[in-house]
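Got a structure here, written out as structure tokens. Questions coming.
One protein chain omitted, others in place.
Up next, chain A:
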Amino acid sequence: MSLTQAFWAIIRRDLLLAFRRRAEMANPLLFFVMVVTLFPLAVGAQPNLLQTMAPGVIWVSALLAALLSLDGLFRSDFEDGSLEQLLLSPHSLSILVLGKIVAHWLVTGLPLLLIAPLLALFLGLPERAMPTLWLTLILATPVLSLIGAIGVALTVGLRRGGMILSLLVLPLYIPVLIFASNAVDRAASGLPVTAQINILLSMFLLSLVLTPLPTAAALKMSVN
């Protein structure tokens, strides 16, 4: 089996597993919707306030939803031993890991794209900001999955890795959060967002190239 075939086989396997457990797939999405719902209840329902807060609220919620879904990336494979099989494979582990991350993003990141415009509407975000919101989500949610994978790989062997995972991963998410919510904020005021989008794009490309390597190294450490 060539490397490309192995890469696609991993994606197909993970997607199949995810579709067999559809209820679990919906969890991060529901979490996202509920966190966004909590904000108007907590800060009050003034339309002006919600409108100014909308980019930040949506992005913080998306970030927390991504964080919550991360644990499933390697956990079940670690428990049933298929992660060890992955490590034993003759192919480059970082490419195989990338396949797992892609599958994970398709299952948890992509649904956020579909529901986010609806939530933005609830919060009164101007319609002209919608394309930018989409673009930031398309560019930045993969970054969240890619960076998060390092954290999961480091903590998957631990019994209570969840808390440590958030401590490890959230600081690394901050640049993404800054530029993504700033882009949406500017777009809502009708300002150009090319710089922010370019930075997000470069973050995406950088993390696509760089993060599978430490993830693979960390997995080797965790499985040992």
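For this structure, a couple of remarks:
By definition in this document, a residue touches a chain if its C-beta (ideal position, glycine included) is under 8 Å from a C-beta of that chain, and two chains touch if they have at least 3 such contacts; residues count from 1.
The definition used in the following text is that contacts and distances are computed from a predicted model.
Of the candidates "Phosphate transport system permease protein PstA", "Heme exporter protein C", "Protein FixC" or "2Fe-2S iron-sulfur cluster binding domain-containing protein", the chain left out of this view carries the UniProt protein name "Heme exporter protein C".
In the complete complex, the hidden chain is touched by one of A:T141, A:T155 or A:S181, namely A:T155. Taking the complete complex into account, A:N224 is the one of A:S2, A:N48 or A:N224 that touches the chain left out. Contact with the undisplayed chain is limited, among A:A9, A:A26, A:V43 or A:I174, to A:I174. Annotation for chain A: contacts to the undisplayed chain at residues 150, 154-155, 157-158, 160-161, 164, 167-168, 170-172, 174-175, 214, 217-218, 221-222, 224.
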